[in-house]
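Apart from one protein chain that is not included, each protein chain of the complex appears where it belongs.
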Amino acid sequence: MGSRSDHSTVAVSRRRFGRPAVKAALVSTLVLILAACSDDKPLNTFEPRGPKAEAIDNLMMPIWYVMGVVFLAVVGGGIVLSIRNRVKDEDFDPNDLPEQIHGNTKVELTWTILPAVILAVIAIPVVNTIWFLEETNEPDELDVMVIGQQWWWEFRYDVDGDGFIIDANGDGEVNDDDWELPVQFILDPDDVATANEMVVPAGEQVDLVLTSRDVIHSFWIPRLNGKRDTVPGRWHTWSLEADNPGKYVGWCTEYCGLSHARMRMSVIALEPADYQAWFENQQQQAEVPTDEEALAGRTVFQNQCISCHVIDDGELEYPDDYASNVPLASRAAPNLTHFATRTTFAGSIFSVYEGEGTTAADDALEVSDYLQIPELAKTPETRDDYRLNTALLKQWVANAPGLKAMSSDVDPETGVGRGMLAFPQLTDEELDQVVAYLATLD
Amino acid sequence: MAADTQLHADTSTDTHVGHGHDDHGVHPTERQYWLVFVALFVLTGLEVAWSYLGLEGVALWLPLLVMMTVKFLLVAGAFMHLYFDLKILNGRLFAWAFGGSLVVAMSVYVVVFFAFDMFA
Amino acid sequence: MTDVAALDNRPVANSYLATALDDHDDAHGGHRTSLGLSNMKLAMWLFLGSECLLFGALISTYLLSKARFVTEVVAGNPLVTSTMPAELIQEFAESQSVEPMYDIPFTSASSFILLMSSLTMVLAHKATVEDNGQNKIWLSATALLGSIFIAGQVYEFTAFYREGLTYTGNLFGSAFYTLTGFHGAHVTGGILMLLSLVYMAFRGKLRSDRAETVELVGLYWHFVDIVWVLIFTIVYLIP
Partner (left out) sequence: MAIIEEPLALPEGTSTKVERPLGAYTRPRNPAGLVNWLTTVDHKKIGIMYGTAALFFLVIGGVAALLIRIQLAVPDSQFLSADAYNQIFTMHGTVMIFLVVMPVGAAFANYLLPLQVGARDVAFPRINAFSFWIFFFGGLMLNTSWFLGGGADGGWFNYAPNNGIAYSPTPGIDFWNIGLLIVGIGSLTGSVNLITTVLNMRAPGMSMMKVPVFTWMTLVTQFLLLLAIPVLTVAQVLLSTDRLFGANFFNVEQGADPLLWQHLFWIFGHPEVYLMILPAFGIVSEVIPTFARKPIFGYPFMVFSGIAIGFMGFGVWAHHMFVAGIGPLSVTAFTLATMFIAVPTGVKILNWLATLWGGRLTLNTPMLFAIALVTQFTIGGLSGVSHSLAAHDTQQTDTYYIVAHFHYVLFGGAFFGFVAGMYFWWPKAFGYKLNDKIGKVHFWTMVVGFNLTFGPQHILGLQGMPRRMHTYADAQGFNLWNAVSTFGSFILGIGTLMVLFNAAVSYRNWRAAARPDVGPDPWDSRSLEWSIQSPTPEHNFDVDPVVTQLDDFWHRKYQKDENGTLRQVHTGDEIAQPGNGEGVHLPAPSYWPIMLAFSIPILGYGLIFNLWLIVPAVILMLVALYGWALEPADDLDIDDHHDHDHELETV
């Protein structure tokens, strides 16, 4: 029953096993970290590009250092103490007892109170930042409504500056009571609706109103601000601002079901003048195409797509029960009125145009070209840089659930499906026509 | 019981050796039970009457909540013997177990109400 | 008795055998208590503490649902509503118009009955402690009063249902029926326990040595009563 004797066989192997392995692990970790720093990381939270994200970063940098010191002290302390105070089994003597310290009230009070004081000091900037992030503009500035939906984003721009609702109850002013009426009377039909790409002016704070059509999503552009959930039945406020023009990508960050991983979005910040041009274009109705193939595509659209998608050209006919809601407010699917001005589709996972800098995930887009892309795609000299992604678009229209997991069965009770249906009935020719039509929507 | 006596001398006060059933403290008399019941009856009557006065806001719910709390304390204190348990050794533990849980429950849910702007 | 002979070749000083208590006490194993309290009673109180959180959550859910039912139902989620066919919206609006019409005198009477059952419960306990043979009467009375309360609740539910307040119709209905239903289920459980005690009492097996059993059922029963005290005021009297 010797309590210690069986240890001796083990002691020999320890030194040989431990140290070099640890060293090797440390060195290789360091190398890996350095290698990783050179990669391109469009979502990196350490590279703020707007005042709100910078505020978060500035709050944290000193705290990271404090944490680093604590980390080294505790982990290092643990390792050093273990090695220094170690008694080898062969040296073990039951009567070699260390001093039996039961505690030291002063020391313990110190390391209870001191961290509490440090935390109390840290709390001041922490609380300040919380309230800074919540700050919004005065009314009348640009507001964008962000609507999460399985699995894409809709953005509505308040065109006339009267908010997102109209005087629905007829009391002479637009106020909170108007929210209490069903939506088709609420959402301002004059607003601009777009999907997956939010275009904003650079250097200006954009206030967001966030909600959701189905489940909880979360809107997050890491380089511009932290995230905020979009919760059905609730309207949250949040804001973002980009210092400079550029493309800033984000990702839905609240688990929202099947294709949560494929629900992305981007913010494209333009020079204010460019933004103004973009905005004015978005307010225009789509033109009825003159090209024969595109016109045929419009007919296919009218027959197959119109119960979900909206294209506002003033002439397409919509089902009656949605009459009050069209033309601009979209329903369960993206508003396609200016589809060709967007660079991504399907929850920002696919590119509308092929070519350098247009992949959905990266942020290398030449934003200075952004407004011209539909034009450039048609011009023979530049067509190779921005070529419409026809094959992918056709595939998408024909069988969207094949490209992105969706539960597109229609709920018999509400008539709502989640995600886009497959259209096996469309012929290859019809698909070509639809895509040709979509290409005209700029 | 000599061993017990010896033991009590050198151990902490909150530890005792004994058998089950040591917690039979003083229980109320039948008369006291009836009195408590009458009080509950009267309070219930008062509550109903108050709700018929047509008051609104604080004037309505504050007295109602006060009367509710008194009824609560009467049942817990007298019928559940909590008041009498306090008089037996360690009997306060029952009140702690129940009251502590009650306090946690109330604090937690009141905070939830705040989070939902229920008091706004 | 511990076999002391087994200790022969062991040093006795400092061993636990040398400082053991009277061995006779020890043999009662599970019945030594360090607080001088009964295990069963302590456990019951802990369980009731846990129930506080349970009913707290249910009452909170009810209050929240009621608040939102009154002020925000129609706003609901307009974006979802926008995708609903018009007739569904119509149906929805109708379901929201159903409000409960509390019958305060009726509920006051059933509250009173439940309070009275608490009185009979303590009297049953007292009768058991005193072993005066009356406990079967008081236990039967308690079970009977509890059953009347449950019958009243069934009647109330039926009346509300006929007025159109259904479990699935709107948020308020779900919350109301769940809260009061949970309480009703607790009362029913209590009645089952009481009936078991009544059976034992009539068989003459519920003597003073089992007073604690009656007390435990009593604690549960009074707790259920307390919950109703809260529900009656919060749900019925404060609109």
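List of remarks:
Here the chain labels run A, B and C in written order, and each chain numbers its own residues starting at 1.
Heads up, the rule we're going with is that contacts are C-beta pairs under 8 Å (C-beta built on N, C-alpha and C of every residue); 3 or more make two chains touch, one makes a residue touch a chain.
A quick note: this is a predicted structure, and the numbers were derived from the prediction, not measured.
Taking the complete complex into account, the chain left out of view touches A, B, C.
Taking the complete complex into account, A:Pro94 is the one of A:Pro94, A:Gly314 or A:Pro380 that touches the chain left out. Contact with the undisplayed chain is limited, among A:Pro51, A:Gly203 or A:Gly257, to A:Gly257. Considering the complete assembly, chain A touches the hidden chain via residues 1, 3-4, 6-7, 9-10, 13-14, 17-18, 21, 25, 29, 32-33, 35-36, 39-46, 53, 55-56, 59-60, 63-64, 67, 70-71, 74-75, 77-79, 81-82, 85-87, 89, 92, 94-104, 107-108, 111-112, 115-116, 119, 122-123, 126-127, 129-134, 150, 210, 214-216, 218, 220, 222, 225-229, 231-234, 236, 251-262, 349, 359-362, 405, 411, 414, 418. By the touch definition given at the top, chain C reaches the unshown chain through residues 1-3, 6-7, 10-11, 13-17, 19-21, 23, 25-37, 39-40, 42-44, 46-47, 49-51, 53-54, 57-58, 61, 64-65, 68-69, 72-77, 80-81, 84, 92, 95-96, 167-168, 170-171, 173-175, 178, 182, 196, 207, 209-210, 213, 216. The chain not displayed touches chain B at residues 1, 4-5, 7, 10-22, 24, 88-89, 93, 101, 104-105, 107-108, 111-112, 114-117.
Throughout what follows, only the chains that are shown with their structure count from here on.
Rounded to whole angstrom units, the spacing between the C-alpha centres of chain A and chain B is 52. Centre-to-centre separation of chain B and chain C, using mean CA positions: 15 Å.
Across the interface of their complex, chain C is touched by residues 3-4, 7, 14-23, 27, 30, 33-34, 36-37, 40-41, 44, 47-48, 50-52, 60-61, 64-65, 67-68, 71-72, 75-76, 78-81, 88-91, 93-94, 97-98, 100-102, 104-106, 108-109, 112-113, 116, 118 of chain B.
Across the complex, chain B is touched by residues 21-22, 25, 28, 31-39, 41-42, 45-46, 48-50, 52-53, 56-57, 59-60, 63-64, 67, 104-105, 108, 111-112, 115-116, 118-119, 121-123, 126, 129, 212, 215, 218-219, 222-223, 225-226, 229-230, 232-234, 237-238 of chain C.
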